[in-house]
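Before anything else, here's the structure in question.
All protein chains but one are shown at their positions in the complex.
Every chain is named by a letter (A and B) in the order it is written, and numbering of its residues begins at 1.
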Amino acid sequence: MSASIVVQDVVRHYRRPRASLLRPSPPVEAVKGVSFEVARGERFGLVGESGSGKSTLLRLIGALDRPTSGQIFVEGMDITGRRERDLGFVRSQLQVVFQDPMGSLDPRMRVRDIIAEPLVAQAGEGSTRDAREARVLELLEAVGLPREAADRFPHQFSGGQRQRISIARALAPRPTILLADEPVSALDVSVRAQVLNLITEFVEELGLTLLFVSHDLSVVRHTCDRVAVMRAGEVVELGPTAQVYDDPQHPYTQQLLRAAPSMRRALRGGGTAELVGGGS
Amino acid sequence: MSAQPAGPIDPTRVAGQPRVRRRPGPSLVVGGSIVAAVVLMALLSFVWTPHDPTLVNAAARLRDVGDPEHWLGTDKFGRDVLSQVLVGARTTLFVGVVAVGVAGLLGVPLGVVAAMAPRWVGETLMRAMDLLLAFPALLLAIMFSAVYGGSTLVAMIAIGIATVPSFARIVRSGALQVLSTEYVLAARAAGRRSWGIGLRHVLPNVSSLVIVQASVAFAIAVLAEAALSFLGYGTPPPTPSWGRMLQESQELLFSAPRLAFVPGLAIAVAVLGFNLLGDGLRDRYDPRLEDRR
Partner (left out) sequence: MTTAAAVAPSPVLEVRGLSVSIGRHDLLHDLTFTVGRGERVGLIGESGSGKSLTSLAVLGLLPEGARATGSVRLAGVTHDVVGASERAMASVRGNDVSMVFQEPMTALNPTMRVGAQVAETILVHAGRGKRPGADRAAVRQRVVALLDQVGLPAPAELARAYPHQLSGGQRQRVVVAIALANDPELLVCDEPTTALDVTVQAKVLDLIVRGVEARRSAMLFITHDLPVVATVCERVLVMYGGRIVEAGPVAEVFTRPRHRYTEGLLGASDLEGARPGKPLTTIPGTVPPAGAFPEGCVFRTRCRHATAECAAPPPWSSADPGHGHACVHPAGGER
């Protein structure tokens, strides 16, 4: 079985605006030579703090940004260096759920048009208005929203409901790969579990490949089979989730795991000193 | 496959465009009423005016305000001032619509293109706009009139062209903001091409900026027409225009100041109305204010 996503020596530099007239600013190295593969049907987590390059990497894999060097293959196709109009294959195979449930939905569009957007954008022969409408209603039901939701605007929904709309949009073109960029970090605790369950259910039932980006270790631990820990543009540790969490090898992974507050440790009497590694 | 229901859609969030339906502010109410009054005057003038506004009546020259036949009096040719004001409202609206139309039709696409095109194209376009902005609008209008002959239309096209940069700038900055949102990223991920993003996402989301800018530009155009007519480059006689009424009243400024006062007041109130409307719309629709919940 071939890999769903292959990332090979991917580098992404950004140019910073000039601070001096005389010499150009040094480039920001957001991603510095990252390689990994995600197998078909695998749930792969990318964990890191802000500035680790995890979101940049997600955008590169989603063909929303171009790498400075290196190659990315999606379902066997090289997506690097292609023009927007030649990316139709990626757009139909791979969809993205973004972090901000308000910002990722156009406030001026009705939910119906939001969910149908990938269908309209990728309209081939056989895509009729009726077929799209049927698909929209089917998706609304699948994500647990009433039919009336189709006529509403995004601002009429709560954060969790908006994220369901995002998920429905992502599933509309029947992709094989789902990229999720911090999909639950802006949600209330009581709603987070619902949305996480929804994502894992779909991934399982539709046999999707999942690339899940998060700063929250416990969420990735629950959701993913394998995990890559990123720091400053590099993958510092990669392995099966259970192994990385139970027996972290890299000092940064150890630090990250220790720093995350845990209910268990707290109830065992672990205070804040334990988070920063004091007392040991 | 079906998910656990997400709970009811919140009934307190009302359908409609902006997030919160606020009561319209006082400037929106006052500005809107004034603009509505100008529109009504113009419409009324098509079906009824007290007298023929261009009828010269030597028997009724220079009647004062309060005359039973001519409520706002008559000018030195005996033409009815009220009728002229009513018909002049038409000119005012025509002027605004043409100027704003020209500015919007050119400025909005330019702004969107400048935002979406490669960086150097956008920069070049905007520098060209800066150049145009540096050129005084009235001077441009006078040049146009000199070349193409003085008419309201020519003057207003010139004013419109001079207003293009302000539209292009506002639309470009709004469009850049829209282009940096996650929903545009989501649209790209969904497979939308640039033109689709421009039409479906950028334009609708900058429309409120355009509306606000249009009402402000409208006020500027009305003032510019008055100024041009006053200078003799605008609306030619005999079409009634508030600006020309003002000009014709000049020589009688001391003997019959009301002839200057009536059209002057009309211009001032109309300009104030459009400016207030613009302010009111801005308060209501400016996304930067809207986000401050």
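Basically, contacts are C-beta pairs under 8 Å (C-beta built on N, C-alpha and C of every residue); 3 or more make two chains touch, one makes a residue touch a chain.
Small disclaimer: the values here were computed from a predicted structure and weren't measured.
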(request) Return the single residue from A:Pro27, A:Gly76, A:Gly207 or A:Pro261 that touches the missing chain. (result) A:Pro261
(message) So one chain is hidden, and I want to know which residue out of A:Glu29, A:Asp113 or A:Glu201 touches that hidden chain in the complete assembly.
(response) A:Glu201
(message) Can you say which of A:Met77, A:Ala134 or A:Ala273 touches the chain missing from this structure?
(response) A:Ala273
(message) On chain A, where is the contact patch with the chain that was removed from view?
(response) 43, 49-50, 158-161, 188-194, 196-197, 200-201, 204, 215, 217-219, 221-223, 225, 241-242, 255-256, 258-267, 270-273, 275-276, 278
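Everything that follows uses one rule, which is that only the chains that are shown with their structure count from here on.
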(request) Write out the stretch or stretches of chain A touching chain B in their complex. (result) 59, 62, 64, 84-85, 87-88, 91-92, 94-96, 98-100, 103-109, 117-118, 121-122, 141-146, 148-149, 151-153, 155-158, 160-161, 164, 166, 169, 173, 194, 197-198, 201-202, 205
(request) Report the residues of chain B in contact with chain A in the complex, numbered from low to high. (result) 1-10, 13-17, 19, 181-183, 185-194, 196, 200-201, 204-205, 207
